[in-house]
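One protein chain is absent from this view; the other protein chains keep their places.
Should a chain be cited, it is by its letter among A, B and C, assigned in written order, with residues numbered from 1 in that chain.
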Amino acid sequence: MLRYLTKRLMLLVGIVFVISVGSFYLIHLLPGNPATVILGFGATPEAKAILYRQLGLSKPIYLQYFVWLGNILHGNLGVSFISQTKVSSVVRSALPIDAEIIILSQIMAFAAAIPTAMRSARKPDGIVDRVLGATSFTLLSIPPYILIVVLVLFISIKLGVSGTGPSAYVSLGTDWITNLESLSLPAFTLATVSFVVYYRVLRSDLIATLQEEFITMARSKGISQRRIMWRHAFRPSAVALLGAASVNIGGLLAAGFVVQYLLQIPGLGYTLILAINESDFLVVQGIVLTVSVLVVAINFFFDFVINMVDPRISRE
Amino acid sequence: MSSFSLEEAALMVERPEKSEPLGLFFWICVFWIGLNVFGAIFANILPIQNPLNENFNAINVGPGLHHLFGTDDLGRDIFSRIVYGSRVSITVGMGAILIGFGVGAPLGMLAAYRRGRFDSYLTTIMYVLLAFPAIIATIAVLSFWTPRSLFKIIVVIGIASIPLVYRVIRTATLSVATKDYVIAAKVQGATDRRILMKELLPNIAPIAVSFFLIGVATVITLEGALAFLGLSVNPPTPSWGNMINEARTVLTQNVWLAFFPSLALCLFLIALNFIGDRIRSHFDVTEVKL
Amino acid sequence: MSDDKLLIVKDLTTTFATAGGDLPAVAGVSFDLARNETLGIVGESGSGKTVLSRTIMGLQPRVNTTVSGSSIIDGFEVVGASENEKRTIWGTEVAMVFQDPMTSLNPVMRIGKQIDEALRVRLGMNRKDAKARAIELLELVGIPSPVQRYNAYPGQLSGGMRQRVVIAIALACSPKLLMADEPTTGLDVTIQAQILNLLDELKGRLKMSVILVTHDLGVVATRTSRIAVMYAGRIVETGTTRDVFYHHRMPYTRALLESSPKVANKSHTRLVTIPGRPPNLLSLSDGCSFAPRCKYATDQCHLVRPELRPSIEPGHTFACWNPLPINAEATLP
Partner (left out) sequence: MSAIRTPLLRVNDLEVTFYVHGHAVSAVSGVSFEIMEGETLGLVGESGCGKSTTGKALMRIVEPSKGTVELEGVDITKESGKALRSARTRMQMIFQDPISSLNPRRRVKDIVAEPLDCWKSVTGVERDTLISDLLSKVGIDPSVYGNRYARQFSGGQCQRISIARSLAMRPKLLICDEMVSALDVSVQAQILNLLEDLKAEYGLTLLFIAHDLAVVKNVSDRVAVMYLGKICEIGPADTLYESPAHPYTEFLLGAALEADPDSPMHSQTLEGEPPSPMNPPSGCRFRTRCPNATQKCADEEPLPQEVAPNHLVSCHYPLTIHHKSATPITLEG
């Protein structure tokens, strides 16, 4: 167990290193002078000189990386030359919104997927399973950006439910009820996207698990169906579910970006797109770095949990 | 001899036969994909209107005989825009996944067959790339790699899909490569090349085809998302994604504008996903979870 | 009279609905079992012995399965009982030791918890008592340092140790009938001997009846008092172990005994083989299922199925139109 975690932790460090190099190098992949990229074409020579000093652009590239890395490690993501604000504070104000949407959506997705998958797995190819299967299959093929458009059209516009449409975002600190209202559609959309994946993965894994001999063994002990499902079948299958959740997280963030952008919710996604449109390079770099590291950290966390659930994994 | 042996019967006692027939809906889906691909390839030759042709006498017309799906706010024919728009979606979807398979599949097969150091190094590298949130990286690169073009989108998504394809193909090959018949072929004196082509490939083909189709569907979805974020091909070139994106601002005035491209996209995705899913269950490849 | 019968099986039939049609895995099996008796059920793969043992206790798969006939365990009719009703006898009246200890233990649950479970759910023990009892059981089945092993996962134990754990779980609620389905098939010979000795010893100590299901005649030869030989879902011969080995009448029993290689054979001894292969259960003829492979078969055998009929020894029955002659001497083929 400890060996396994150490190994994974080393891999994590490696991945974060690659991400940092990638994010750093992003600017050099782009055509043109980095200073021009960051400041735009209309930049004054004075501004460029300041930037050169700040980023150490006259030094060799590996030294530039270490200067940059040193800054990052001190929580300094640079200062946006477009909005003149610290990138770290931009990230800090946007990040909680993403976190809230994702946590809400995951609670909904798990709450819906686990009981439905169990119900389906109990009688595969029964009526309930077929209906759920067809529903999940259709939902699988509806991209989140279409789903959110449909939801906005029907709930905010046709039904006129206030506080759910575009630009309706209210921060959690202001009023938590209106905050929840304003995030309900995005969270629901992401929940649907996740539900489909979780339901399908958990259902097929449960069906396989329920055919295992140890389930028959559990039956022969005379314990209840409910207990067999939760204690004997769900736990081994939870590994597959957690694995799916871990893989899902990257795509979920991206889907969250689109949804935020459409509803103008000032999370990382919306901020990122605005920054892209304004060619605010440092903000883009900061967000990409933050999100990447976050995804990797979440994956690591899931690894840890999976390892707790299934003792077989760390042994092989 | 009957084709059903007692040993198999004994197996069936424990696990019911899982191989499902392909069914009618499968063939409907195949037909639908074929139709879309046909339209995308021959859009210029087909008797449909010019998708860029603006007709100010027919703005925001509903579905009808003249304009099958109606027109948009510039009077352009939606039906023809959808047909032309499928070009972008299908090209990006197929192109990117072809890059992913072109690089990832041979590497995955080779790694699983060879094992040893080659496999462990390559798999570690791929694992690192896989942990890197590919979608975020795609957005980051595309946002600054201007001007955007179909080619660049395909290349970026294609490269991002390599580790995914690698992982799926490697896992699939691994489950086959340890079978005794592979050792048996080696013992017959078969070359590695022959083993890869004759013993391994036919057995991983169903998984590969299935994953290919589901991969195309995923990339098409992603292209749509990029279009929403303004990171895909630039208007006026139609794509399903940017058509929906443009239409959503006028949703209250003309629902058809968003409805038809959304429908085209969803139906295409359903067909792809269904075929992929059915191939997998038909060949009963449960070892690999896609 | 029926009081000393722990188990009465009558005309038990298990049919699976498959893609190829109805598959009669068990077709009209009847026998009974006295208290403290050990019965061996012998048959090749696909003969229905595993399905039979599961159907007896009502543990057959729940989907696409039809069961008819009767199986009464200590007065409880299993056939037709709901899962909830059957749960009242599972573990306490009848328990099962499964074939493959690799798959019959939950890989993500500590073995102690798997033993505890039955004690707590079925016997209502509290956590502490259940743990103490589980450790006792581990000790009973011969697991060294049971206190430490209590917290082990199945993956950390060898095959033989796992099978001991499976036995401990089966014995947790002191069942009256123990079904052992190929309990030693996957194990090495020396470990197999250990497990069989353990089962023998526990049977005597805990006063259980045992049904030992196996394909290996060597397993049942010295450890059972009676044997039932199965072929294509039916019992084709049954009697005391000695009668079946030495005075068998059914040609299939003879063939089975003849075709297994023996340690005492000289090297390069030619084995007697049964021509052909086991029948397809989906397309059985009306006659004797063994007829196509039987050298004594006549037209009657192909057309009419023989029912079990008595031989001269008490309790010895066989299903054959052209049985082997009565063999007075105790000899093996």
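Everything that follows uses one rule, which is that a residue touches a chain if its C-beta (ideal position, glycine included) is under 8 Å from a C-beta of that chain, and two chains touch if they have at least 3 such contacts.
The shown structure was predicted, so the numbers you read here are calculated from the model rather than taken from an experiment.
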*Since one chain is left out of the picture, which of the remaining chains does it touch in the full complex?*
B, C
*Which residue among C:4, C:22, C:136 or C:188 touches the omitted chain?*
C:188
*Among C:87, C:176 or C:215, choose the residue that contacts the chain missing from this document, as touch is defined above.*
C:215
_For the chain left out of this view, which of C:241, C:289 or C:311 touches it?_
C:241
_Touching residues (missing chain, whole complex) on chain C_ = 44-45, 158-161, 188-194, 197, 215-219, 221-222, 241-242, 245-246, 255-257, 259-274, 277-278, 330-333
*Name, in rising order, the residues on chain B that touch the hidden chain in the full complex.*
1, 3, 5-8, 179-181, 183-191, 194, 198-199, 202-203
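The rule is simple: only the chains that are shown with their structure count from here on.
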*Looking at A-B and A-C, which one has the bigger number of contacting C-beta pairs?*
A-B
*For chain A and chain B, let me know how many angstrom lie between their CA-based centres, rounded off.*
22
*Which chain A residues sit where two or more other chains touch them?*
none
*Using the touch rule from the top of the page, what residues of chain C touch 2 or more other chains?*
63
*asked:* So in the complex, the part of chain A that touches chain C is made up of which residues?
replied: 123-124, 212-214, 216-225, 227, 231-232, 235-236, 239, 309-312, 315
*Where on chain B is chain A touching in the complex?*
14-15, 124, 127-128, 131-137, 139-141, 143-145, 217, 221-222, 224-225, 228-231, 241, 244-245, 248, 251-252, 255, 258, 262, 265-266, 269-270, 273-274, 277, 286, 289
_Help me check something: in the complex, which residues belonging to chain A touch chain B?_
11, 14-15, 18-19, 22-23, 26, 29-30, 37, 137-138, 140-146, 149-150, 152-153, 157, 201, 204-205, 208, 211, 240, 250-251, 253-255, 257-258, 261-262, 272-273, 276-277, 279, 281, 284-285, 288, 291-292, 295-296, 299
